[in-house]
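Reading through the structure tokens given below for one structure.
One protein chain is absent from this view; the other protein chains keep their places.
For chain A:
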Amino acid sequence: MALKNSMKIDHSETTIDWAPALSVDGIRHYFSPTHAERPFLVLDDINLSIPKGSFVSLVGPSGCGKSTLLRVFAGLIIPTIGRAMLSGEPIEGPNERKGMVFQEDAVFPWLNVQKNVEFGLQMRGMGGRERAEVAREWIELVGLKGFEKSYPRELSGGMRKRVDLARVYASNPEVLLMDEPFGALDALTKLRLQDELLRLWEQSRKTVVFVTHDLDEAVYLSDTVVVMAARPGRISSVYHIDIPRPRRFETRATEQFTALAHRLWGEIEKLEASAGGSSL
């Protein structure tokens, strides 16, 4: 086991409950290749332990395995070697305890906005009226009031993403796995939803694993930023973001913030360069 990859995140501020919400202890995952003859190593000896209630971002070059790791936590991929753990129990498959916002467009086109947001609640057997009520609140919160009856194909890409967010929030999972949820949004909506997410998180203290390419976003939201490197996918460094909470728009202008974001940029740039070099 490569020691340089192993790390523990400490979350000194709030939690006393030390059992990690999510953890992987030296998992490896291979994809079966279509062209090459050797199995393709996507995740190499990943060690990560995420305490309950913390907000962790995954950043790294494209193709380094961020989505794959998130799917492992969701139970949608069972790693070739080892198991991911949720509150100390091995994750054997997907369920509503691990909510996921997918990188792709995952809103159901055959249901209108209201029914999409109700879907998770319905699967859990919540009654019609209560369900409609909960869904309405979340639809309003993501700024889609008035579009309840619209079908996804009548919405813009950013609006569909917000439906997706409302759907996952409404189903109230224990951990939130978010794969570039704000990537397709316009800058203003993005800022608003970042603040909304922070507010929600500060209230509920759910465990969030958040994949992003936007380093400012990672620094602004997270307790910890995990930087991954590609080929094979591995953890290359970990940054603890000690910027005090609650964080507000002004936080972005502080020296501490810009310095951290700048350091992250440098690190990623190095990784991209070396990944490009090795692939040639």
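Note that contacts are C-beta pairs under 8 Å (C-beta built on N, C-alpha and C of every residue); 3 or more make two chains touch, one makes a residue touch a chain; residues count from 1.
Convention: contacts and distances are computed from a predicted model.
One subunit of the complex is not drawn; among "L-lactate dehydrogenase complex protein LldF", "Carbon-phosphorus lyase complex subunit PhnI", "Cytochrome bo(3) ubiquinol oxidase subunit 1" or "NitT/TauT family transport system permease protein", its UniProt record names it "NitT/TauT family transport system permease protein". Considering the whole complex, the residue from A:106, A:132 or A:200 that touches the absent chain is A:106.
Shown as candidates are A:25, A:96, A:148 or A:272; the residue that touches the absent chain is A:96. Of the options A:31, A:119 or A:147, the residue whose C-beta touches the omitted chain is A:119. Not every partner is drawn; the one left out touches chain A at residues 74-76, 93-96, 98-100, 102, 104-106, 108-112, 119-120, 123-124, 151-153, 167-168, 171, 173, 177.
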